[in-house]
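With one protein chain held back, the other chains of the complex are shown just where they sit.
For chain A:
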């Protein structure tokens, strides 16, 4: 159904650790992985699935590691990739950083985790918070009284343990919206959408029942309320804890939250938004002599709002030298290893317009290699504000002990995949 074996390899393809789950694929097959990958890379046809004879490799790369699953069956590929990414997530929660060293430093726990995360190719418990209850780095000294499977592992509520206690019951809600924009070289917006995410930091005792109310247009339509300030969510994705069938029938978002931090939901909104920071650029390349760059950034959002930590990244040719900058505000810096100028503006009020000029020399002998046309990218965050206008109307918290709990809400809008193509 999924993986026959899982391997963690270093950059040279050496096996750091592996686990054979089904025994139907020769473990030595992994030796073909690296040569195969190099061959694909040479041909410029890298692909996340590769095959050697009857064996198929599905792989992802994380820092200086390759995580590879082998199979000889018609496996569920999306399950395998999801699982590999889950593996990264769990290892990262355990070891902070997942890299070559952390695997070696923790090989005992890694083995234990591999044993618990998957059985005979079937992913099992992968919730790291729950795993941490019975697989710890200290190595559990077993005393009969203490040793019990956390019931959570097999509970219908497999993401929250019982008996959690807080003195002060609080839940923090972060509504984060990322704007994805693709602007053509001629300045027309090719595509734009908003990907929102609602993150929770739950500090609640017991097994609380939560209900989240949003100004969701479909919900308002269902209940016959005024559609005034509502938001149309094109697609919504929920954490395992949310009762999906309930949402499907009456748009109620009800759940028992995981303890601590988690992403409750994400949504996508298609409404066309004005790019919050608009960039106009003139990049003139005079072969063999110089490049002249003029970038104008304009804040197309409310005057009361301020965008923080704005970074406009402008690509420059790889053989450019002797940079000179002039900015009306902020700092411009040449980052040669990334072939770009990064113009940083700490605080960018809405409605304002700033200018940056850059001048680079070009060598008289031209770089023969063709260079791509990387786009200008922009990073920013605007607090206390969502572009879509989404609002948390309420968060109801009911626990049988009847405590009062406070929900805190924060809004922030930030750049997502924010690209403006250039002509040069």
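Going forward, a contact is a pair of C-beta atoms (placed from the backbone, for glycine too) under 8 Å apart; a residue touches a chain by one contact, two chains touch by 3 or more; residues count from 1.
As a convention for this text, contacts and distances are computed from a predicted model.
Trainee: From the list "Kynurenine--oxoglutarate transaminase 3", "CASP-like protein", "AP complex subunit beta" or "Aldehyde dehydrogenase", give the UniProt name belonging to the chain omitted from this structure.
Mentor: Hidden chain, UniProt protein name: "AP complex subunit beta".
Trainee: Among the options A:153, A:207 or A:355, which residue touches the chain absent from this view?
Mentor: Among A:153, A:207 or A:355, only A:153 touches the chain that is not shown.
Trainee: Thinking of the whole complex, not just what is shown, which of A:11, A:47, A:222 or A:335 touches the missing chain?
Mentor: That would be A:47, which touches the missing chain.
Trainee: So which of A:54, A:168, A:237 or A:324 would be touching the chain we can't see?
Mentor: Of all options in A:54, A:168, A:237 or A:324, contact with the hidden chain holds for A:237.
Trainee: Out of A:169, A:266 or A:281, which touches the unshown chain?
Mentor: A:266
Trainee: May I ask you to list the residues on chain A that touch the chain which is not drawn?
Mentor: 1, 15-17, 20, 22-24, 44-48, 58, 60, 73, 76-79, 81-85, 101, 104-108, 111-112, 115, 119-127, 134, 139-144, 147-149, 153-154, 156, 158, 182, 184-185, 190-191, 195, 234-240, 242-245, 247-248, 263, 265-266, 268, 370-375, 417, 419, 421
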